[in-house]
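Have a look at this one before I ask anything.
Every protein chain of the complex appears in place save one, which is left out.
In order of appearance the chains are A and B, and numbering begins at 1 in each one.
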Amino acid sequence: MVWNTNLRWRLPVTCLLLQVAMVVLFGVFVRYEADADARWPTARQHNTSDLENEFYYRYPSFQDVHVMIFVGFGFLMTFLQRYGYSSVGFNFLLAAFGIQWALLMQGWFHSYHEGYIHVGVENLINADFCVGSVCVAFGAILGKVSPVQLLIMTLFQVTLFSVNEYILLSLLEVKDAGGSMTIHTFGAYFGLTVTWILYRPGLHQSKDRQKAVYHSDLFAMIGTLFLWMYWPSFNSAVSNHGDAQHRAAINTYCSLAACVLTSVALSSALHKKGKLDMVHIQNATLAGGVAVGTAAEMMLMPYGSLIVGFICGIVSTLGFVYLTPFLEARLRIQDTCGIHNLHGIPGIIGAIVGAVTASCATTDVYGINGLALAFGFDGFKTNWNASMQGKFQAAGLFVSLAMALVGGGIVGIILKLPVWGQPADENCFEDSVYWEMPEEPKSTVLHPEDSTLKPSEP
Amino acid sequence: MVWNTNLRWRLPVTCLLLQVAMVVLFGVFVRYEADADARWPTARQHNTSDLENEFYYRYPSFQDVHVMIFVGFGFLMTFLQRYGYSSVGFNFLLAAFGIQWALLMQGWFHSYHEGYIHVGVENLINADFCVGSVCVAFGAILGKVSPVQLLIMTLFQVTLFSVNEYILLSLLEVKDAGGSMTIHTFGAYFGLTVTWILYRPGLHQSKDRQKAVYHSDLFAMIGTLFLWMYWPSFNSAVSNHGDAQHRAAINTYCSLAACVLTSVALSSALHKKGKLDMVHIQNATLAGGVAVGTAAEMMLMPYGSLIVGFICGIVSTLGFVYLTPFLEARLRIQDTCGIHNLHGIPGIIGAIVGAVTASCATTDVYGINGLALAFGFDGFKTNWNASMQGKFQAAGLFVSLAMALVGGGIVGIILKLPVWGQPADENCFEDSVYWEMPEEPKSTVLHPEDSTLKPSEP
Partner (left out) sequence: MVWNTNLRWRLPVTCLLLQVAMVVLFGVFVRYEADADARWPTARQHNTSDLENEFYYRYPSFQDVHVMIFVGFGFLMTFLQRYGYSSVGFNFLLAAFGIQWALLMQGWFHSYHEGYIHVGVENLINADFCVGSVCVAFGAILGKVSPVQLLIMTLFQVTLFSVNEYILLSLLEVKDAGGSMTIHTFGAYFGLTVTWILYRPGLHQSKDRQKAVYHSDLFAMIGTLFLWMYWPSFNSAVSNHGDAQHRAAINTYCSLAACVLTSVALSSALHKKGKLDMVHIQNATLAGGVAVGTAAEMMLMPYGSLIVGFICGIVSTLGFVYLTPFLEARLRIQDTCGIHNLHGIPGIIGAIVGAVTASCATTDVYGINGLALAFGFDGFKTNWNASMQGKFQAAGLFVSLAMALVGGGIVGIILKLPVWGQPADENCFEDSVYWEMPEEPKSTVLHPEDSTLKPSEP
């Protein structure tokens, strides 16, 4: 198929329309949360310190999450030899739009009071989280879609994410601080469904470009490392103040560390000469962070976290070696970044770990106050117990999967329309379709010493 | 013109003299602020927590700002194909000197008590801010000056920055937390004046190197993203504790997000095939952060921030496409990085937005305490009102512009002296003038698999 990839009017019009809509909706609906409002010095109790402002509890974590979304996901996807501009640039574009739309969607569900959405630092974190799930889905279709398609997908996916999140967190009272279900499972299966519908039988014509070169792999490691390092902030960013944030960071740190060793072990064991594969190091090492997303703030214990990371490093690497080729060959699922191995399966594992950990919660381990606080066993949940919480956690997983498959199906069909400027099969994974490219220098790029320089005075 | 570019004695002597001067001046003048002094546990009130130390309010923001100055500005300028060492390295050098000199200059104006400058974390942030304005100016003359010239420019610009800042903040009582006026407007017009005076008619001989190559653009995106992500910290770092910091972060986040979409829209719309230009993505997307610098801590409202970002993405991209070539062709202003579009115009817009927002402040919106706190309407400013504040804000813009033009003129003339080791017109944008360059590998850099390796035992 050959489509018109000249986006001269489609992309600007899409961007401007969306942005104008955002301005209008923000004007009508969005105001500052009390902690960010200039009336705060008057409104708060007099004996509290400035430090009690939510800002100081959450802002450092927010910035770490922000780096994960923009540099982490953006650079992780630069491993393709000719798609670095698009990986970083389109991720930048969709995330910048997504966070605005997420502030609105999540705001209507969770921060809507007296006609206004009240926005504070926690909303910023949640908006970044929501966009994280779009970045995950982007990984499946990377290289095969136009920026217009990405904006449309973001519009729908953020909407569905918010609905799903509302069902899980508010109706089912599920705990999912690090988003194993809401972000990773939902994002991965949404993206996989979209790429399944957008199946390109002629994609082999672009296979040469669907590989790394030496430097592109190093750029991708920047993404990997910032994701890996800041994941403890991701999983703890919206947990309860105090011990819950503290514990979530420790658990994530442990899980990720274990995951690196088993990823390396499997990567070497599965290569005929025992060599390591950068794809595994860039991706499977992160699966441990995904899989403790739900349970990180619970009393999973450090060894529990290590076990989760241990398993996920193995499962994820096996997935890259065996499952991804199988999915592509048999199920016609072309998963560019292997998100099924990094977010899909580990997300499901995380949901199960969360459900089991919640089921096992006792007042012995949590203390009476602690248990009520950790799971919100108060208000209308006073009759709940740990086992019920576990069942609702499990239900949350199935809801997320269902929403992802149905939503991804609908969005996939919309994106299949031949009007969005998508690239032809033989032009996938190629920046020059959408980007003005620099000319390569005619002669050698680098000349040692200054032999070619005009001589200067001694 | 051919100058002697061998810096063997000039650069070492300049560095050592400046550093010795810093040691002596620090020895005479600089001491710790009370919060950083070992007598703090004795001095503070007994019932306050350790957390009340200013360190915990400001340190995370400080580190984000620090990253912006050194990685953000440093890597943003690596887009040139043959000037990566100098972009990162000279930025590193001038900033390392500049922060020391700024601690002194700003200290004398703002933290001088009983014969000593008392330095704490807020001083570190302000020193980084001051250097930020030098980094901005560096962008205009990038590739055309020697490191000795940069150190001299830093010496003078930091001095003038501090005087200008003192006039604005202390005499005119202007609010400018994110530095739209003091940092961006001042820095940009200072740099533009310097490059105007250093005009090189023969610069076209180096035009081939004044472009990016594929990987250099990806390095530059590291700079762009760290600037973009941490800009909320930049604009909130020295705001009042509590709601003001909180609000400044939210406003900046919103403005920057909107700016990305309109930059992309314009970049595509202005290209004949609708393709995106990395120059716009790297630069215009940041204009929104510049333009909410003054108003970010005010009650600009989230939609107000979106509007500011919306406008700046458009104006900045238009500037890159139409204004920069015009300035170079007609006004002989050779602006390497297009700082006029990223810092100049958005800085002026930011000053105006700030003046208008301040003028509109009411006790309805801010609360009575809030208004007094936000604008310092107490002490000798008790008779002020919002409209007066707005007028003084506007005055601050003109003072900054005047200082930049006059100061830049004088410094430009000093830098024009043919003794600083500047490169010849045909050697601009070339690392090998000042750097020992690595030899390029003779054969292929990369050989697939280990075919060239000596065989190892099975």
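The rule we apply is simple: contacts are C-beta pairs under 8 Å (C-beta built on N, C-alpha and C of every residue); 3 or more make two chains touch, one makes a residue touch a chain.
Values in this document were obtained by computation on a predicted structure and should not be read as measured data.
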Original post:
Among the options A:91, A:245 or A:283, which residue touches the chain absent from this view?
Top reply: A:245
**OP:** From the listed residues A:213, A:331 or A:406, report the one that touches the chain absent from this view.
**Re:** A:213
**OP:** Decide which residue listed in A:129, A:228, A:377 or A:420 touches the omitted chain of the complex.
**Re:** A:228
Original post:
For chain A, which residues lie in contact with the unshown chain of the complex?
Top reply: 2-6, 49, 51-52, 56-57, 60-61, 64, 81-82, 208, 211-215, 217-218, 221-222, 225-226, 228-230, 232-233, 241-247, 249-250, 253-254, 256-262, 264-266, 268-269, 271-278, 281, 285, 299, 301-303, 306-307, 310, 365-371, 373-374, 424, 426-427, 430, 432-433, 437-440, 445-446
Original post:
Residue-wise, where is chain B in contact with the chain that is not depicted?
Top reply: 6-13, 15-16, 18-20, 22-23, 26-27, 30-32, 35-43, 49-51, 53-56, 59-60, 63, 66-67, 70-71, 74-75, 78, 84-85, 88-89, 92-93, 96-97, 99-100, 103, 119-121, 124, 147, 213-215, 219, 222, 434-441, 444-450, 453-458
